[in-house]
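Apart from one protein chain that is not included, each protein chain of the complex appears where it belongs.
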Amino acid sequence: MVQISRYQLILILIWTVLGTGIVTMPGTIAQFTLRDAWISSFGLLLGAVMCAAIALAHVRLFPGRTLTQAAIDVLGPVFGRLYGIWYLAYGFVTMATVGREMSAFIGISVLPNTPDFLLAAIAFAVSMYLSYLGLEVVARVNEFIVPLSVLVSPILLLLAIRLFDPSPFQPFLGDPVSAAWRAAVVPAFAYGLEFSIALQWVPALRTPRTLPWDILIAGAICAFMLAALVTLTIGVLGDPARYLNYPVLELVRAIRQGKFVERLDTLYVMGVAITLVIKLAAFQLAVGEAVKDVSGSPERTWIPVPVALLGWSLSNYLFRNVFDLTNFILRDVPSYFLVTVVLLPGALYAIRALQEAKARRRLPST
Amino acid sequence: MAAEQRVFPRTAADAARQIDEALRPCPDLRLESWSTQRETGLILWIDGLVDADRLQEALVALRQGGGHRARSGKALKPGVATEEVVTLSAAIQALLEGCAVVLRDDAHSACVWRLERVPARAVDRSENEPTLHGPQEAFIERLAVNIAMVRKRLKSPRLKIETFTVGETSPGTLAMMYAEGVVKSDLLREVRRRMAQIRVDYVADINEVREFINDPRFSVFPTTEETERPDRVVAALMEGRVAILADGSPTCLLVPVTFAMNLSSPEDYYMHYSLALPLRLLRYLMFWASVLLPALYVALLTYNQDLLPTPLLVSVAAQHAGIPFPTVIEALGMMVAFEALREAGTRLPRAVGQSVSIVGTLVIGDAAVRAGLVSPGMVIIVSATGVASFTLPALGLVQATRLLQFPFVLAASLFGLYGILMLGIALLGRMASLRSFGVPYLAPMAPTFIRDMKDVIIRAPWWMMQGRPRQFETVERHRVPPRAQTKGSRWRRRGRP
Partner (left out) sequence: MTSVWAVIWAILGALVDVRRWVPKSWREWLGWFAMTAVAIGVAVAADLHLWPRVGALHLFDLAFSGPTAWLYGGHAGP
């Protein structure tokens, strides 16, 4: 089996979380607080810590197994598969959410006359192709894109920083702690817990034992990048950031340099589209592994087509508009993800630990 | 054919008759009798394939000195390499390769004189990969000469050459060259395995070999490197790669190859290293321009006008007003016309070809703009795309860009920049999934080999490139022993004030 390196894994995780992070998270955070928004960005780190703890238990108890395989190992073929189906539902709902976020964003910002379902169809088709080519190829596409983003991001940052005004952050730490915490809930429990998809790739990791550290590294990088972006967005846009769905888009629109450098927003949208397709591909890979485990199939080449088809269908059906989507992310996703990728796997590992302890106790007596 | 496998008949005349029957009609088969005090026989050769002067000398020596100096034709002429064959088919094969076959009565075998002088052109300057500096020689159609040209540059016993005979009807020779102790053994095994799978009736050109041993059998991207420069072959051998030559082809295949190698020119290594960076950056830019430029133009005009600054948008829109076609039709039409001109320029004799290109680009382009069929902007874009593709050093990559620009224009016409981007990601995924003899095609960028980055976009000075490329997993990792290197650097440090 082709395996990926630590560097590749960290890159995939960063793009997976920041893919939607650079679109919606600043807006979500700004709804709750402006002054302490930068602290709330570190909620992402809290999510990464939870995922790292789960990953630590996983690689100790189930080296070389995916999360869904571990569930079947612990709970048996019937209940294990039931958890697998629960995980599949999580994967499909997340894919649908990402797909809908993408189609809405592209539709609103670049192609207003094209139906959203068509935009989503193209994104799902391309991500399906990437997931068909495999985890290693997705990792390489990530590696190829990194130098470009490393070149472009500082330029955008420098162009935007001239418009920065620190007044929205004054007085420093002026909002109550509860506001900062509530702003951090979505980064921590909705986006931060997405790091857990790496558990589905454990057999494909060259060094699975370092997975917890890799998640922490990716989480720290994401948190710092998000904090910088949120600070910049609020500093440039000020109070209106509170009411915008896509404040970063407005931030990029605000950038102007002379008569020639303006209207960079389309380029930003295209950059976001790349990260979103990679995020979709990453989720399809994770879901594909779950489908493989639940169906007991040795092959994974038949999986991408139905997975992408279902993800696309759900993205059109579940969320009729952006309001449905935002509401779902704010009201339901945090606890849904917490249950699915932290509490239930935690329970699995506890059962496994008990089983092993029992086996050890029985062993000396025999 | 069955008769040819038989052993030689008793008399030379019978043998000559059977050979003649196998080859007939064969007006260029020559036959002459010879006799010495002890032996009589016949000598056969094919006119034009044999060095006539040396043949005459050998014949004179055979007739004059054979009697008392030796019993057979084998030892008669020390200056001629000889070989004994025992079947008629071997004798016929030797004849066809340009040897003279000496038949003797009562011998049941024949002596082959290696006097071949197969017509071939002289070693000339490289036409397909010209450089201003550095060696200028290029391979020719003779394998022995090509191997010698590599040998004269790589005077090391570690240069190994393995030959394969390929071709059912007309057996030809393929040579596989590598540097022992540098190249990975798995790579050698894989090349040998793939070479053994070649099944053709004859090898016309190295391209047949390439299509047989290529990695994905259907891919527009070149996964083998082709070169006609022996200096480039030697550089590749020292990087742990394998070279394949075919008799009759002036081109050498180098495997494995990565995408980045297709964008580096031999010139980069023969001039000052600081110039390689801007030139390579330009080539990378030109590669993407040659694929994307018409598509971007279509996208900007049809969907994403907001990306253009207002004065430019006004100018472009004014140009396009009055053109009776949608932008995509205009673009596709111009691209097809440009491809037709390019093809005409290549196929016609050189003098006519140039005038066709000039007439095509200047006269027809200008007339089309005046007639209001195409906008001047489109003419500029399509010709700029063509110029961009000409900057690519690898011909295989140029062909790939010619094909790829069409789907991108269609994607742009359907979904604008979003369509280009989505197709671009799919293409990137496809490129990332390719491998050339086990080496990822996008290496050393993806997967990242930081050390190998010294020769991708930048070209580090030679004294910094002491290691061989990691991506080829060479046995010897250093070009020179590391100890010598530290000695040198210590000396340099001490030498400084």
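A few notes on this one:
A and B are the chain letters, set down in written order, and residue numbers restart from 1 in every chain.
Keep this in mind: a residue touches a chain if its C-beta (ideal position, glycine included) is under 8 Å from a C-beta of that chain, and two chains touch if they have at least 3 such contacts.
As the structure is a computational prediction, the values presented were derived from the model and not from experiment.
Of the options A:R60, A:R162, A:R320 or A:K358, the residue whose C-beta touches the omitted chain is A:R320. Within the complete assembly, residues 31-32, 93, 117, 132, 178, 181-182, 185, 189, 291, 294-297, 299, 301-307, 309-310, 312-314, 316-320, 324, 328, 330-336, 338-339 of subunit A touch the chain that is not shown.
Taking the whole complex into account, subunit B touches the unshown chain at residues 216-219.
Here is the rule we use: only the chains that are shown with their structure count from here on.
The geometric centre of subunit A is 47 Å away from that of subunit B, both derived from CA atoms. By the touch rule above, subunit B contacts subunit A in their complex via residues 303-304, 306-307, 309, 311, 415-419, 421-422, 425-426, 428-430, 432-433, 440, 442, 445-448. Across the complex, subunit B is touched by residues 5, 7-8, 106, 110-111, 114, 119, 122-123, 125-126, 129-130, 133-134, 137-144, 147, 259-260, 262-263, 265-267, 270, 273-274, 277-278 of subunit A.
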